[in-house]
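Sharing a structure here in structure tokens format.
As you look at this complex, bear in mind that one protein chain is not there, while each of the others sits in place.
Labels A, B and C are assigned to the chains in the order they are written; within every chain, residues are numbered from 1.
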Amino acid sequence: MTHAPAQVSYLDDGHTLRSWLLTTDHKRIAILYIVAITFFFFAGGFAAFLIRYNLSSPNGLIGSAETYNRLFSMHGILMVWFFLVPAVPVTLGNFLVPLMLGARDLAFPRLNLLSWYLFLAAGLVALYAIVIGGVDTGWTFYTPLTSFYSKGHVVAAVAAIFIAGFSSIATGLNFIVTIHKLRAPGMTWYKMPVFLWSLYATSVILVLATPVLAMTLLLLVFERIFGIGVFDPAIGGDPLLFQHLFWFYSHPAVYVMILPGFGVISEIIPAFSRKELFGYKFVVWASIAIAVIGFLVWGHHMFVAGTSLYSALVFSLLSYMVAVPSAIKVFNWIGTMHKGYIRFDAPMLYAIGFIGLFTTGGLTGLFLAALAADVHLTQTYFVVAHFHYVMVGGMVSAYFAGLHFWWPKITGRLYPEMWGRAGAIIIFVGFNLTFFPQFLLGYLGMPRRYFAYPPHFEALNLLSSSGALILAVGYILPLGYLAWSLFYGERAPANPWGATGLEWTTPSPPPTENFPVTPIVTQAPYQYRQAVAVER
Amino acid sequence: MTTVIVRLVAVASLMYALLAAELAAAFAFPGWGRGGIAVVAATMAGVAAFGFMDLRREGATVWLFAAAAVLWLTILLGLGSLDPLTRTLYSTVSAVP
Amino acid sequence: MSNAAAHDFQFASAEHQRETAISGIWLFLASEALFFGPIFLSWIYARHADPSAFDAGARQTDLMIGLTNTALLIASSFAYSVGLAYIGFGRRRGMVVWLAIAWALGAAFVGLKFGVEWQMDLRKGLFPGPNFGIHGPERSGAQLFFAFYFFGTALHGLHLVVGLGLLAWVIFRAERYTAERHSPVHVVGLYWSFVDIIWLILFPLIYLMGRAS
Partner (left out) sequence: MSGYFPSATAEGREIDFLILALTLVSCAVLALVFALIFLYMVRYRAESDAYRGAPGRKTWRFEISWTAATLTVFFVLFIWGGDLYVRLFQPPADALQIYVVGKQWMWKVEHQGGQREINALHIPINRSIQLVMTSEDVIHDFSVPAFRIKHDVLPGRYESLWFQVETPGTFELFCTQLCGVGHYSMTGVVVALTQPEFETWLSGAAPSGERDDMAAAGKALFTAHGCSGCHGENGVGGSPATTGVSAPALAGLFGRLVKLQTGATVTADEKFLRDCILTPDKTRIAGYPQIMPSFSGQISEEDVLRLIAHIKSLRSGSRT
């Protein structure tokens, strides 16, 4: 590491392609990831747009059901493994974990770079799989459809996800060891910001759940290549074993997607209410509880799949238990806003939108945890609306909130505030218009993954598709003004929001070694009562 | 130096003794049966972790990771096999004409 | 990592970096343990589907080869630990000798498993599929067992081969390790003992459970 003079920012510390592609600086790797993530977000988003276009008329508009099946499979695979699972941890997490800890870099910088190259390789294999035809099995790959009857390119798509899994494990491992070993002197566990706690909980899931997915996909490919395997009902194998193993990863994976969002919101609400987080310890242990109990509830995806009655009852009870920590978090955020000094900048608008939409998504999860209601509502558009409310309404809003909140620190530029607020409002409106009608469609019984549907569902589908138009505009807007701000944005001071946290004590953008001298931490996070001077 | 070697020899011989116990459980004592083998296999894994991998000397962080691995495996295998083991409890089709 | 007390810029001391490396490998081994989890769960499911036919298939395996392999791996893990003790006291030559013994025992395991045992099984037509060797009522249950057997041993064998590669890498870079600085030797040792533990669990599942009462 060439120790350039302290004030050279990490962006100016070498402009050659080599200095970017072979960097071990966690900040540069975060930038590389932001570029890759944004590409996959819009690729998956384009597939979603085609799906809504197709569903705007009862007998489908895009040619054949074959294409439609491959479209929603591509949308699912790209969004889950190439946007939602990595999103906050690898972009904001990579950039901020060392900064918030007061460390110079992550514990294993070379492993961090390997994680990005694994992600890149996985992305290329995924694009190759899509270009040669994609899969028609949905992102869930249920057997025996996927192992014997699917004519799609299953092995290529599965290989992409397999590699992306190891990229997640590498990032998770890096974060856990860094948070354990590289905290600044004086930073005890309870002096850490909640964003680090939620990334720690996320990394625990990443490290312990992703290997199970990798093995399950290997078993699936073994069965598809050799025509025989442990899932094959012809020799007494159990297709439900695949579903159990798949959902053992995939339910904790949805907590991997939402937990970093909780962390971002727990940073933004105190910053824009000028008040410390309400019930810090409860929010922290709620994250850890979600990470642990999240592993006990996967059975609620299989209430009608043929599992035993007894296990369904057990999974339903545990699913209600896992909803309690999320409820605690929502109450604590609202408690934080109580008696605060609230400012309505773009990050705060996204955060408030997050609380509303995530709470709606979470509550509809209670419908699906109630056994009898799940019998009617599962596999319909009710489920589609539920997880889009939590993933898109919750996770993507939190990602945009975090992106706007830390944009000055990452790029050294200020984004145009009015455009930021406009984008937040358009996304909120477009989102609700797109996905709220789907709750009604689900209750009326419209099944998921249908290329064409009976005509009496048309009105609500048309409404939903028009909402998707607004949502698309809402997502393209930030791409525009954030890119604009890179070149013409106002130069950002070290602490534009007057927020607490070690990352705001270094200049924006920070020098390569983050802190000229390792900071000593003396007080708990979010001490806004001492009113850090608002320099803006 | 020699104390470390002696300790390792003790661990290795304990492992071979447990291997013999495993065979005994399988053949000599049919009463123990599969449960006995499982218990012996688990102790062998524990002896290897503490003997060869020297878990005792490591800090709290390493203990946390080792305990997490064991706990998550029990979740996967325990809760995962709850469904097939109880599937016949309420046989779906029990109608008697 | 070349000179005596050097350490990467983000660590406070060499000991701090060694401790971080050790906890890193332990966390990786935790994820590897979960990586093998689904194989054990598939054993539970496959056996539960049809216990008698599954055990009939399991009795087709060769207990003697399995037993020798287990003994080999325990000895190899022992040899590696002795090598690690030697470098702990700075005696590099002793380390190289014992690590070479560990490597040889590991290679013997791989040779015995894939060279001898697998060839026997394949000649007996025990690979699951249309021309599966066992006929009669136990056919499907036995095929389930051998689907589990070939998949499990293949994956364990792959981890073993990677381990042999790492062992060779450590032996060839032996001259750079001293009593104070030899964390790569410790890290590869932990991985090697972990692969041994996985076999200690796979061995009874394959060879003993089918033969027990």
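Just so we're on the same page, a residue touches a chain if its C-beta (ideal position, glycine included) is under 8 Å from a C-beta of that chain, and two chains touch if they have at least 3 such contacts.
Remember, predicted model here, so these are calculated numbers, not experimental data.
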From A:Tyr128, A:Tyr450 or A:Trp484, residue that would touch the chain that is not displayed: A:Tyr450
Touching residue (missing chain; options A:Leu127, A:Val155 or A:Leu366): A:Leu366
Hidden partner chain, touching residue among A:Leu21, A:Val304 or A:Ile520: A:Val304
Interface with the undisplayed chain - residues on subunit A: 64-66, 69, 136-138, 140, 142, 144-145, 148-150, 233-234, 236, 239-240, 273-276, 278-279, 282, 303-306, 309, 312-313, 316-317, 320-321, 323-324, 327-328, 330-332, 334-335, 337-344, 352, 355-356, 359-360, 363-364, 366-367, 369-380, 443-445, 447-454, 456, 529
Hidden partner interface residues of subunit C, rising order: 49-50, 52-53, 136-141
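Here is the rule we use: only the chains that are shown with their structure count from here on.
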Cα-centroid distance, subunit A relative to subunit C, in whole angstrom: 35
Inter-centroid spacing, subunit C versus subunit B (mean Cα positions, whole Å): 16
Junction residues of subunit C, two or more chains touched: 19, 23, 27, 30, 34, 37-38, 41, 45, 49
Residue list for subunit B, restricted to those that touch at least two other chains: 61, 68-69, 72, 76, 80, 84
Subunit B - residues contacting subunit A, complex: 61, 68-69, 72, 75-76, 79-80, 82-84, 86-90
Partner subunit A, residues of subunit C touching it in the complex: 8-11, 16, 19-20, 23-24, 27-28, 30-32, 34-39, 41-42, 45-46, 49-50, 53, 128-129, 139-141, 143-144, 147-148, 151, 155
Subunit A to subunit B touching residues, read off their complex: 180-181, 204, 208, 212, 238, 240, 244-245, 248, 295-296, 299, 307-311, 314
